[in-house]
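Every protein chain except one is present and positioned as in the full complex.
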Amino acid sequence: MSARVQTAPFDLAAELAGFGAGAGAIVTFTGVVRDDTGRMAALEIEHYPGMTERALSDYGTRAADRFGLSDWRIVHRHGRLAVGEPIMMVATAARHRHAAFQAADYLMDWLKSRAPFWKRELGQDGAARWVDAKASDEDALSRWQASSEYPSSAATDDPA
Amino acid sequence: MSARVQTAPFDLAAELAGFGAGAGAIVTFTGVVRDDTGRMAALEIEHYPGMTERALSDYGTRAADRFGLSDWRIVHRHGRLAVGEPIMMVATAARHRHAAFQAADYLMDWLKSRAPFWKRELGQDGAARWVDAKASDEDALSRWQASSEYPSSAATDDPA
Amino acid sequence: MTLDVLYFAWLRERIGQPRERIETSAATVRDLIADLAARDDWHAAAFADLAAIRCAVDQQLADLDAPLAGAREVAFFPPMTGG
Partner (left out) sequence: MTLDVLYFAWLRERIGQPRERIETSAATVRDLIADLAARDDWHAAAFADLAAIRCAVDQQLADLDAPLAGAREVAFFPPMTGG
C-alpha cells in the first residue's frame, strides 16, 4: 500500500515482487507515452510536490476501502519522458477479480482528472503544447462520484 | 498476440518485454492460487489439450477485434500448483485505457467459464474436491454475450 | 460412425477412463448421451444430470442439440473453471 512520485523509470516486475501476498487477483495498469502525431519529441510532466504524494495516497486508501483491496501501489513519474516510456502504473490486489479490476479502473479515473499532474507535449520542431483535459475523462470519473467527497469540478463556476 | 498453456511458472516481466509497443495503455491480470480455508495443500488444474490452445486463441482474437487491441497475451498453467503460485495471466494493450481494461475483464470472464480447464483442490488431509463453477461467473459472462457466437450454457437443457 | 469420446474432470473419474472410441449412429449430442448412458452403470451415473454437463464437438463448445454429422471427437465435462 504505497504511492510514489519519481523521475526515474520504474520496473513493473520489481514493483510486483511480494505485492498482494495472499490475494487471488492482481491487476496492473501501465500508461505509456504515445505519439499520435508522429511529431512528438517527448512528454514533460509537471506536478505539485507535496500535494501529489498526499493525493495519490488518499486515492489509494479510498480505493482499498471501497473495493476491499488487500494491497495497492501507485507509481507516477514526472519530468521529461520519451515516446514509449512508461509514465505511471497502478497495481491492485484483491480476493476476487472484479474488485481488483474495478479498483484499478477507479484509480485511473481519479489519477487522470484529480491528481495534480500536467502534461506538456514537446514537438520535434521545438514547439511545446499543454495537453488539454478530456471531457471523456471527466465523464469516466463521474461513474464513481456518488461516494466522493472531492469537489467534482469548478467548470460550472461563473467568472468572478 | 499469443496464447500458451504450460505447466511451468511464467514471469510477468518477461511476458511484457516488448509487449504492446506503441500502445498507450497496458493492463495485466494475474490469477493466484488462494487458500480460503487454510487447509489446502495445492490446486490441480486439468485441461483439454488441443482445444484449450484453440479456445484461448479464439478468445484473444475476438477481444482484439471487439476492443481494438494492438496486442494481447494469455498464459494459463495446468498441473499441480501450490498456494500463492500464479495460475494464469492476461495482458492487453490498446491506445486508451478503457479498451485495455474492458478487454482484460472480458477475457477473464471467458476464461473463467468457457476455457476448458477444471480445478481440483487438494486438501492437506489428502482429500480432493473438484471446484464448482460459480453462478456469479456465468452472470459476469452474460454481460458480453450479445455479440458471442458460442453457446451460452447447456444448463437449461432437460435430461435426455 | 466412429467417434472418439473424451471425458474430463469428474466425468472422467466416474466413467473410469479419459477416452474411448465408439461406434454410434447418434445424430446429435443428446442422442449420443442416450447411447452412452445405456452402456453400463458408470456411464449412466456420469450422465444422470445433464444440467451439470457441457460438451465440445471437434474441440468447439456445442450444445446438446448440436448435430454429429462429420464429427470425429466429442468431449464431455463439467462446467469449466478456468482463470
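Going in written order, the chains are labelled A, B and C, and every chain counts its residues from 1.
The rule we apply is simple: a contact is a pair of C-beta atoms (placed from the backbone, for glycine too) under 8 Å apart; a residue touches a chain by one contact, two chains touch by 3 or more.
Remember, it's a predicted structure, so these values are computed and weren't measured experimentally.
K.L.:
With touch as defined up top, name the shown chains that contact the chain not shown.
P.N.:
Every shown chain touched by the left-out chain: A.
K.L.:
Where the complex has a chain not shown, which of A:Pro9, A:Gly22, A:Gly50 or A:Gly123 is the residue touching it?
P.N.:
Result: among the candidates, A:Gly50 touches the missing chain.
K.L.:
For the chain left out of this view, which of A:Arg4, A:Arg66 or A:Lys119 touches it?
P.N.:
A:Lys119
K.L.:
If the hidden chain were put back, which residues of chain A would touch it?
P.N.:
Output for chain A: 31, 46, 48, 50-51, 54-55, 76, 87-88, 108, 111-120, 130-133, 150-151, 154-160.
Here is the rule we go by: only the chains that are shown with their structure count from here on.
K.L.:
Which chain's mean C-alpha position is nearest the mean C-alpha position of the whole protein set?
P.N.:
Here the chain at the core of the arrangement is B.
K.L.:
Using the average of all C-alpha atoms in each chain as its centre, how far is it in Å between chain A and chain C?
P.N.:
49
K.L.:
Taking the mean of the CA coordinates per chain, how far is chain B from chain C in Å?
P.N.:
24
K.L.:
For chain C, write out the residues touching at least two other chains, lowest number first.
P.N.:
83, in rising order.
K.L.:
When you check chain A against every other chain, which residues touch at least two of them?
P.N.:
Answer for chain A, listing residues that touch two or more other chains: 97.
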